[in-house]
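Apart from one protein chain that is not included, each protein chain of the complex appears where it belongs.
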Amino acid sequence: MKSAERIEIDRRYCKGCLLCQYVCKFEVFEPGQERSALDYRMPRVAKIENCRVCGLCETQCPDMVLTVVAKTEGKENP
Amino acid sequence: MKKGRIKVMLGNEACAEAALLAGCRFFAGYPITPATEILEVMSRRLPLVDGLCLQMEDEIAAVVSIVGASWGGTKSMTATSGPGFCLMQEGIGLAVAVEAPCVIVNVQRGGPASGQSTSTAQGDFYQARYGSNGDYSLIVLCPSTAQEMFDHTIKAFNLSERFRTPVIILSDEVVGHIREKVTIPDADELTFVQRKRPTVSIEEFIPFKADADGVPPMPDFNTGYKIPVISQAKSLNGNRGNAKEADENIRRIVSKIEDHMDEFAEVLTYGDEKAETAFVTFGSVCRAARSAVDMGREKGLALRSVEVKTVWPFPDDLVRRALAGAKRIVVAEMNLGMIQREIERVIRQPEIRIELFSKIAGIYPQPQEFLRFLEEKR
Partner (left out) sequence: MNPLGEKYLRKPFLPFLFCPGCGDGMIVQSFLQAVDDLGIIDDLAMTAGIGCSAWIPVYMHADVLKVLHGRAIPAAIGLKASRPSRKVVVFTGDGDGLAIGGLHLLHAARRNIDMTVVIVNNQIYAMTGGQVAPSTGVGSRTQTTPYGNLEKPLDGCKIAVAAGATMVSRWSTVHTKQLTRTFKKAINHKGFSFIEIISQCPVQTGRYILGSGSPQFNLQWLKDNCVAAKDPSRWGEVEAEGKIPVGDLLQIEKPEFMEEVRRMNRKVKDEAEAKGGDR
C-alpha cells in the first residue's frame, strides 16, 4: 500500500477552494489558517499518514498547486 | 509600356488574378453582388495552385477564418460588398488587434442596408476607416480601373505583409464589373513582400515587441514559438495589458502605419496641374472626371482631376500638394459628402471654394454633368 512522504501546496497560486479536502476519501486535509500569496486561507495537510497517494487531489486541484510525493519503498527520503 | 500578357478581364477577375500571383493561398468568402466573381474565380483557381477556397456560412466566418489562416502562415483574402463589409467590421478590428496580414475587398454598392445590389456607390468611405470599434488605423486603396484592381491587389498584399495589418481594397460596382484590358506583368517584374519572421530563439522571442520599424516579427503557428495571440489590448508578452501597456500597444499599431505613409501613399493628377479648377475623385468617379477634363480642354477650359488612390490613412500632404494653386475645388463622389469632409479639413483656406458634386442611388456621373455643374454653380 502506497503512502505519502509529503504533500506540497504551492502557496503562490492556491485559492483556498478546499476541493482537495472535498475529493479526498481519507480525510488528509483540513481548512488551515495560513494564507496564500493570493490571500486565500489555504488547506492544511492534517493527516499525511492517511494518504494513499491516489492522486485525486493533485489531478482535480483547479489551480494545479498540489503535488503528492510518494514514499519510496523501504528508504528514508532526504 | 509594361511588358507581360494583355488580357481583357473583369475588374473582379483582375483582383483574383493578382491575389494568386501575390501568393494568396487561402480565400474565404460569401456570395454577394457585386463581389461574387472574386469568390468564384478563386474557387476555380486556388485548387490549381495547391490553395484552398471556402465559401463560409457568413461574412463573419469569412473574415475571422482569414485571420486564422494568416497566423497559420498563409496569405489570405476575402471579398464582399457593403452589407457584408458591415458584418466584417469586428473581424477587421480583430485583424488589427492581432496584427494579422490579410486583404479585404469591398466592392461597394448602393446602401444603406441591402440598398441597391447591382448599382455602384461610394458610401463606405468612412466605414472602411472607422467601421470597427476603438482606436486603430489601417490602409485603404481605391482602384478605378480593372488594371488598378490588379495593381492595387498586389500592393495590398505587399503592404499587409510589410505592416502586419489588414489592407482594404475599396472598389465599387463599376470597377468590379467593368471588362477591359489588363496588362499582367511577368512575375520577375513584380516584387512580393513576405512578413518578417523571428530570427531569435524561442526563449528570447517577445511576441509583441516591435522592431525599430514598429512591426514585430510574426512566427507561423507550430514553428515552435508557442505564442499567445489574444484579441484584447496587450502587453509585450501577449497577456492582457495594464493601462500603460495597452496605451503603448494601441499607439504602436496606429503609428506603425501612419508614421510610414511615405512608403505607400499615392495621389495622381490628371490634366492641367496648374488649372485653377480641380476635381477631387476616387474610385470609379476618376474615370468620368478624366473624360470631363478632356472635354473641358477641347472647350478651352483648364481642368485637373486629383485622384486619391490611397484614401486611408488620408494623405493630407500629397493632397495639399496636388491641389496647390487651385481656387475652386469640386469634390465628385457617389455619396452625400464624405471625402469632401477630408478635403475641407485639409484645405483650410476661406478664399478657396470647396463644392460637392454628389450622385447617389447608383446614378453614375456623366462627364458632361461635371462641366454643367461647373457652369451652373459658377
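Order of writing sets the labels: A and B. Residues in every chain begin at 1.
The rule is simple: a residue touches a chain if its C-beta (ideal position, glycine included) is under 8 Å from a C-beta of that chain, and two chains touch if they have at least 3 such contacts.
These figures come from a predicted structure and were not determined experimentally.
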Of B:N12, B:S70, B:N158 or B:N249, the one touching the omitted chain in the full complex: B:S70
Of B:L94, B:A302 or B:I352, which one is in contact with the hidden chain? B:L94
For a quick check of understanding: of B:L48, B:A113 or B:A243, which residue touches the chain that isn't displayed? B:L48
So that we can see where the missing chain sits, which residues of subunit B does it touch? 26, 28, 44-50, 52, 54, 56-58, 60-62, 64-74, 76, 90-91, 94, 98, 221-222, 224-232, 237, 239
Across the whole complex, the chain not displayed is touched by subunit A residues 10, 12-13, 15-19, 21-23, 38, 40, 58-67
